[in-house]
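The structure follows.
A protein chain is absent from this complex, but the other protein chains hold their places.
All chains are identified by letter, namely A and B, in their written order; residue positions are counted from 1 within each chain.
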Amino acid sequence: MVIERIDEQMPGVILDRHAFRGDQTILVDRDRLLEVVDLIFAEGFQLLVDVTAMDALPREPRFDVVYHWLNLTSQERLRLKVRVAEGVSVPSLVSRFKSADWSEREVFDLFGIPFEGHPNLQRLMMWEDFPGHPLRKDFPLDGGDLFCTQDIGASYSPEARSLNA
Amino acid sequence: MAAINLDDSVMTTRLDAVVNWARKNSLWPLPFGTACCAIEFMSMMASRYDFSRFGAEALRFSPRQSDMLLVLGTITNKQAPVLRQVYAQMAEPKWVVSVGVCASSGGMYRTYSTLQGIDRVVPVDVYVPGCPPRPESMIYGVMKLQEKIVKEGRTDRKEHLERFYESLARQEELQEAGGLSSYQVVREMVLAAGEQGKQQIW
Partner (left out) sequence: METQTPAQLHENGDRMIVNMGPSHPVTHGTLHIVLELEGEIIVKATPNIGYLHRGIEKLGESLTYQQFIPLTDRMNYCSSLMNNVGYTVAVEKLLGIQDPPRSRVLRVLCSELARIGDHLVCIGINAVDIGAFTAFLYLFKERETIYDMFEMMAGARLHSSFTRIGGLFRDIPKEFEPLCEQFLESCPKAVDEMEALLTHNPIWADRTKGVGAITAENAISWGYTGPCLRAAGIAHDLRKAQPYLDYETYDFDIPIAATGDVYDRYLVRTEEMRQSFRIIRQCLDRLKEIGPGPVIIDDYKVALPPKEKVYTRMESLIHHFKLIMHGIEMPVGEVYSATEAANGELGFYLVSDGGKSPYRIHVRAPCFPIFSSFDEQVRGRIIADAVSVLGAMNIIAGEMDR
């Protein structure tokens, strides 16, 4: 199993680990991310399935950047997490995995976590001058849009004219 | 010279009636398809429901060549200025059918990124509810639009078009003034309308 190999070759790099319902998860420090990634790439984990993040406000550090890998030969999956605080950047994996390109842009767009070394770190889902980062826990679901929660002059409200007028 | 009997070959009517009859039976749709309703639209064009019975076989994806804008699917805040621009480029007479609940009112997506109904940003003639509406519902919606067209006057310029073009001019001024993108300007106009209690920005 890959976690044992990581422990052998880089002892102490895994800060925390757990297994739940058959998924193995390890927590690694942000500064040692690239070394661990090179090791697991050599172990056969060459398909970077996904890069995502989670906002755990009010915990410090606030964000968890979550990576999922799949080993096509042994069919093993691995989840790796990196904890960062607000404003701290995470090294980008674009030079090793091309699929990290858009996934990291999406995390930057929706959470505001910068990735250093990314060739084109711009917003992906929202437009360039969108204020804020939507998936953070302190961003409201409706983004300040009153139409989401109130019927302002809607055609089905009593003041509206009838459909056959 | 003998008198020619034209009784059976000539019909008298009003010019408006003839023009409206021609318009309603040759509505060329612009399928502005974004999401799932576009798949039901494809079913409607296919052989079982056959939308071309209504003279609408010619799907023109160019706003210059079509007269009915079928908005099929969720319109997000990022798509709103695009929708406005496509609507502005269509030649009059033009009609908008909002197909599906996402286009009519935002659907189940009460979120930061979904426009809560296209009637906030463009004038709409017919709303077709459903998620997605069955092809029969969409056909019924177009038939309702045909009923509406029959009652129109040929030369009245509709007042909602004036207001729409004014709102487009306002949008462009705001873009120039603030150096913002069209997406952000339309979003701010929609939010401002909500705060002032007005339903739409045009």
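Assume a contact is a pair of C-beta atoms (placed from the backbone, for glycine too) under 8 Å apart; a residue touches a chain by one contact, two chains touch by 3 or more.
Values in this document were obtained by computation on a predicted structure and should not be read as measured data.
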Worksheet item: Which shown chains does the hidden chain touch?
Response: A, B
Worksheet entry | Hidden-chain contact residue, picked from the options B:Thr76, B:Gln146, B:Gln171 or B:Gln200 | B:Thr76
Worksheet item: Contacts of chain A with the missing chain: which residues?
Response: 20-21, 23, 25, 46-50, 52, 54-55, 66, 68, 70, 72, 75, 77, 79, 97-99, 101-103, 110, 123-127, 134-135, 139, 141
Discussion item. Residue by residue, what part of chain B touches the chain that was omitted?
Written reply: 32-36, 38-40, 42-43, 46-48, 59, 61, 73-74, 76, 78-79, 82-83, 86, 108-114, 131-132, 134
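Note that in this section only the chains that are shown with their structure count from here on.
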Worksheet entry | chain A and chain B, separation of their C-alpha mean positions in angstrom | 39
Item to complete: In the complex, go through chain A and note every residue touching chain B.
Response: 125-130, 134, 139-150, 152-155
Response to the item:
Per the touch rule, the chain B residues reaching chain A in their complex are 78, 105-106, 110-113, 116-117, 119-120, 180-181, 183-184, 190-191, 194-195, 197-199
